[in-house]
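Apart from one protein chain that is not included, each protein chain of the complex appears where it belongs.
Up next is chain A:
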Amino acid sequence: MARLVKLQNEIERIKEKYFTRNRFAEENRQRENEAAIKIQSWFRGWQVRAYLSHLHWKATIIQKIWRGFRARARFRQTVKAVYFIMKMNFYHKMSVRIQRRWRGYYVRKYVHNYYARRRYMEGLIRKNEEIRRDLVDFSEFQRREREQIAMDREEQKKTVQAQRMHFLLSTKQCPGVFNSPFKPEPDEMELRLRRTKPQPPTASPRERDSRLGNRIPSTHSSASIARAHGAQPLPPIPIKKPQGPFREAAEVWAQRHRSLEPSLRVQTSITDLEEAQDQLRLEEWRNRTVDTLFQPFSKAHQNRRYERMIHTSSSFQPVPYGNKHFREERPDNLLGKKPLQRASSRLCNTHLRTAYTLPRTHQHIMEMPMWPAWSASHSTKT
């Protein structure tokens, strides 16, 4: 009870205290509330921040891994590419090397071969020298020939002149005009005059006479020379008929110069027949060879000669047919064969042989259709 009393005693104070305390609380409530909010806000902020940072951390991890993955992939790609480029560069370098070699080889071989060209030029120089030398030789030769001809002509001219002026030749008694006694040596013309013979007169005095009316025709050599050249001598010109039983001068002339007209009998030689026969025989003997090669008809394709092409210069020569194989004898192939026998053949054997020998070389005689009939008739005759 005491306690209760005590409490009763104290109730006032308690009440006061309660009020104080309440006032106090009331006074602090705002501040405390704010403080609490602050604390809460801090905490909540912290919490959210912690969460966010957590998220960031995680995102970073993801990013790190992803980026690492990507970067590694890219790196691999880059390395690949670089490697590829390196390889290509290498290949290019090598291909350039190959092309360089090939192009150099090709050009040197086919387009511009320095050594071949130098050789060609040297050859050309030699050839030019040769041609020049030849041409000089040739022109020299031609010049000499022309000079020779001119000299000959000159000589000819001088000779003719000397012939014409032969009367100027000096004699023992009297020197000619070309042989001046005041000169140590005679003139060149004098020597020439000594060498040449005088020109024979163009017409003999007799002929000249005959032209003037003398009827005796000349028998001089100049007329015969003229005849030899094919010119008919001029007939004499008659002035008047002579007295007496003479023939016409022209007729006599013609008779005199008549060419020999022997008869055929006289013309032919006495041994003419023998000579002709000899001639024939000789010709036959000479012309007996047959130029065309005999080519058998079976297996004609084997007989074809190899004809050389004109475009190539190969050294393969054609094998002439028949030089080796054609003359080979194969007696065993001929064993079964017997010469053809005919009923009439024995009878007219001799005749046949004579008839046979001539055309033997001609194959077509065997194909003559008249052969049996002809032989039969022959046999009957015999």
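The rule we apply is simple: a residue touches a chain if its C-beta (ideal position, glycine included) is under 8 Å from a C-beta of that chain, and two chains touch if they have at least 3 such contacts; residues count from 1.
The rule we apply is simple: contacts and distances are computed from a predicted model.
Asks: Which protein name, taken from UniProt, belongs to the chain you can't see among "tRNA (adenine(58)-N(1))-methyltransferase non-catalytic subunit TRM6", "ESCRT-II complex subunit VPS25", "Mediator of RNA polymerase II transcription subunit 8" or "Sperm-associated antigen 6"?
Replies: The correct option from "tRNA (adenine(58)-N(1))-methyltransferase non-catalytic subunit TRM6", "ESCRT-II complex subunit VPS25", "Mediator of RNA polymerase II transcription subunit 8" or "Sperm-associated antigen 6" is "Sperm-associated antigen 6", the UniProt name of the unshown chain.
Asks: Among A:94, A:107, A:125 or A:280, which residue is in contact with the omitted chain in the full complex?
Replies: A:125
Asks: For the full complex, which residue in A:107, A:135 or A:254 touches the chain that was left out?
Replies: For the chain that is not drawn, the touching residue is A:135.
Asks: Among A:29, A:49, A:70 or A:117, which one is in touch with the chain left out?
Replies: For the chain that is not drawn, the touching residue is A:117.
Asks: At which residues does chain A meet the chain that is not included here?
Replies: Counting only chain A, the missing chain is touched by 117, 120-121, 124-125, 127-132, 135, 138-139, 142, 146.
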